[in-house]
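Worksheet: the structure to be examined is printed underneath.
Only one protein chain is missing; all other protein chains are in place.
For reference, chains read A and B in written order, and residue numbers begin at 1 within each chain.
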Amino acid sequence: MLEPDGNGGLTSQPISTNGSPKIGVYVCHCGLNIAGKVDVKAVVEFASTLPNVAVARDYKFMCSDPGQELIEKDLREGLINRVVVASCSPLMHEATFRRATAVGGQSPFYFQMASIREQVSWVVADGEDATDKAKALVAGAVRRVALHEYLEPRRADVHADVMIVGGGIAGIHAALTMAEAGKHVFLVERESTIGGHMAKFDKTFPTLDCAACILTPKMSQVRSHPNITLWTYSDVVGVEGYTGDFTVRVRHRPRYVKEELCTGCLECIEKCIHKQGKFADEWNEGLSKRKPIYIPFPQATPAVVDVDPEACIWFKTGKCPRTCIEACERDAFDFEQTETFDEVKVGAIVLATGFKAFDAARMPEYGYGLYPNVYTSLEIERLLNAAGPTGGEVVLRDGSHPKVVGIIHCVGSRDAKHNLWCSKVCCMYSLKLAHMVKERTGAEVYNFYIDMRTPGKGYEEFYDKILKEGVHMVRGRVAGVTDEAASPEEEGRLVIRAEDTLIGSVRRIPVDLVILAVGIEPQPDAQDVRRTFNISTGVEGFFTERHPKLAPVSTFTDGVFLAGACQGPKDIPETVAQAGAAAAEALAMVDRGFVMLEANTAFIDEAACSGCKTCVGLCPFSAIGFDEERQKAAVNEVVCKGCGVCVGACPSGAAQQHLFTDAQIFAEIEGVLAYV
Amino acid sequence: MGALTQTATDVRKTQTNGSRKKWRPVKDQSKFEAQLDPGFAAEIAAEVEGGELLHQCIQCGTCSAVCPLSAYMDLTPRRLIAMTRAGVRDDVLHSVTPWACTSCYACTVECPKRIPITDIMHALRRISMRETTYPRRFITPVMTRAFVDMITDRGRSTESWISLKLYLKTRPTELLKNIPVGSRLMRQGRLGLRRESIEGREDLRTMLEAMSR
Partner (left out) sequence: MTATRYTYYPGCSGKGVGRAYEESLLTVFEHLGAGLDELDDWNCCGATAWPSVDEDQANALAARNLALTEQRTPGAGPVDLVAACTGCYRALVRAEHVLGERGPAAQKIGGGLASIGLDYEGRARARHPLDILVNEIGLDAISAAVVRPLTGLKVASYYGCLLVRPFATFDDQWNPTSMDRLVAAIGAEPVDWPLKTRCCGGSCYCGGPVIGVMPEATMQLSYALLREATKRGAEMIVTICPLCQFNMEGFQDRMSKRFNHPLDVPVAFISQLVGIALGIDEKALGIKRLLRWRLPERDPIAAGVGSAAEGGGDARA
């Protein structure tokens, strides 16, 4: 008898095999989805003629309560002991009907589904052909289920720890949520500090909150939280295992500074042999220079300096007085540091690896890299940021202030030559930049857009505010930025030519500064990452969610969740919401402590086993042992995940799989062919 | 494009030429559905390879922005596509825009939807030629006719004779104005009067005829 176990799952008590098969066939109408094409009554009539079929019924919606009750009642009354439902697909309702079978008193695995919607009514054009095919599939299912055996649902334990890959706002929020729930979290971040892109912004839309002000408290919380192990300057190099039981190998790159000793006093940077910065500062988008020893920004977390071995004289020539070591009162330097590895076991993984901004150099018509005063939005964020290269001044390359600024929307987005999608955030951040640039410099600002996309809470009102401030809106996609002067006022300036589609005229607008609103793209190593974690990406390269509407944070790999822009372009509120959702779903797994697995484990028929050991080495989970004495292989059903590799490889057919034995498969085929 | 020799301060005056419009009573300018041709867009799309992409135009205006002649057209390329989609057949076929197009292909190359705009312009010209909706005394359609006739007859075009024909048909007075240019070209040996023709003239006509069946 199967009983609820008080944890939301079902545990089965051992019962004897249920005797000769008495099969109940239930054909669903699915409203008109099936009944509109397939002659359901004919299928029921046909089913009742099949061997071992005791009961054949049809019903409008088998998945509904009354529908399921039909099955449960027949089982309880002993009319049947096997169930076939001809309806939608296993992905939709296999779980539903297995549960009904269990509630009716039999093992849930005495159930087989015939998919006559996805495989018949939705794809076969002619009604007669469809009915024929439905009958054939039902015949196959009936023959198969007669050979089903008693199996118990299996449980696997879920490891209590969780790993979050990526320390931007998504990773940070997910980590804090889970840590507050009492779970231990590993937060792995590739850069030397957490914070991601958000830490680079000056202000965020639509509230114009200072990004650092709202982010840094969370960053500090992460640093000091007892349940979070923060690994920065680290990346994941390998993942093995299975939902609930992942083994992750993490590499820690050397910073040449002992993290636990460094207090972030920055004396070493001051005392570095380089008097001034000489190397492009990546944090400031290359707009300023740093020394070989540096910290990305004042609130970097952890507050530990980094040494760049490509730039540091000691690493390049071995000849340096290393004044940095002298300056350090805590003796925190270790120039002999090498990369180290950690291997940890976790039950769930959340990927929050973020995005990459579109490289504006791919559109030479906009002059990025050609004309000095063409900037990307990220570069302007750094200029606007008080901790940035110009202390918050928006200036041209020669240090002067712009009088007229042009902001070009949709750079790299909505474009068949680059990225087809809309990057969602650029309209809003372009409006924000318009406001901030105007406020800081008093310049006239022109925004060139195709459509103004303001879908969030307070977003349209923000647009209204920007309009009120007198920012000029030109609805027309810019074809190019040029320094060709066609009139005296254009001399020495950059000219933007666009059709102002709303007034119906082509306009030439001379500007001093151009800002390119670059779009959002997947990270360049997204394909490598997805392979490491065994998930998929869509055509455009973002990680694929299980269902775009109803399962936006889980993936098709159980136990791996997604949060933030790595799943698709989105703004900060959505990212935080999604991170919370991913944390909740991961928590659900971890808190519950176990996952239910399919009963389809492999087993070895000893009589047929020749002792060739082919299966032993092939098993990806090392679940097959070998008895040297008896020269027979044996599967450890606790560890076996039912992947089927051994079954396929076994030359003598000794390796078989529950739920997919040869007999069952051939019976299904025979059933289909016998009718057809 | 468009070299203004005035500075911006003169612009306001030049836009209206300083004069006031004479108001005349106008009719209702709304476009009623009965006046529009809902099949026009499909008609154009069918004429052009990849033409169905015009349905996906997002009206971004890049074509107009990059077109070197757009500032001289009555309907910018973007607006022309919009009107084609809306089915304003009459206005589109009577527009000067397809004829002002120089076939430089800048729009086609820049369009974010890869709409073959230049080829659409050619298609509009074809229909305009068939239905004679092009502007009057406009050189290009006349030249096309003359050109086609000459090639069909001789297989090659002779620039001197084509030019002459054009001037006589459209702007006879301009002919006088351009005599210096013409005679200079002749002296430079760049305006031969000998009519070019090929031996395979019959073949060419056979082929063209076979194609039009």
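FYI, a residue touches a chain if its C-beta (ideal position, glycine included) is under 8 Å from a C-beta of that chain, and two chains touch if they have at least 3 such contacts.
Computed from a predicted structure; not experimentally measured.
Visitor: Going by the touch rule at the top, give the shown chains the omitted chain contacts.
Guide: Those shown chains that the absent chain touches are A, B.
Visitor: For the chain left off this view, which of A:E484, A:D591, A:E606 or A:D627 is in contact with it?
Guide: Touching the chain that is not displayed is residue A:E484.
Visitor: Which chain B residues would touch the chain omitted from the figure, given the whole complex?
Guide: 1-3, 5, 47, 49, 68-69, 72, 99-106, 108-109, 118-119, 122-123, 125-126, 129, 138-141, 143-144, 147-148, 151, 155-160, 163, 166-167, 178, 181, 184-185, 188-192, 196, 198-200, 203-204, 206-208, 210-212
Visitor: Mind listing the chain A residues that contact the chain we can't see here?
Guide: So the residues of chain A touching the missing chain come out as 364-365, 482-484, 486.
FYI, only the chains that are shown with their structure count from here on.
Visitor: Cα centroid separation between chain A and chain B, in whole Å?
Guide: Here the centre of chain B sits 51 Å away from the centre of chain A.
Visitor: Where on chain B does chain A make contact in their complex?
Guide: 1-8, 58-62, 64-66, 70-71, 76, 78-79, 106, 110-114
Visitor: Quick one: which bits of chain A touch chain B in the complex? Just the residue numbers, please.
Guide: Residues in contact with chain B: 365, 410, 414-417, 450-451, 475-480, 486-489, 497-501, 504, 506, 508.
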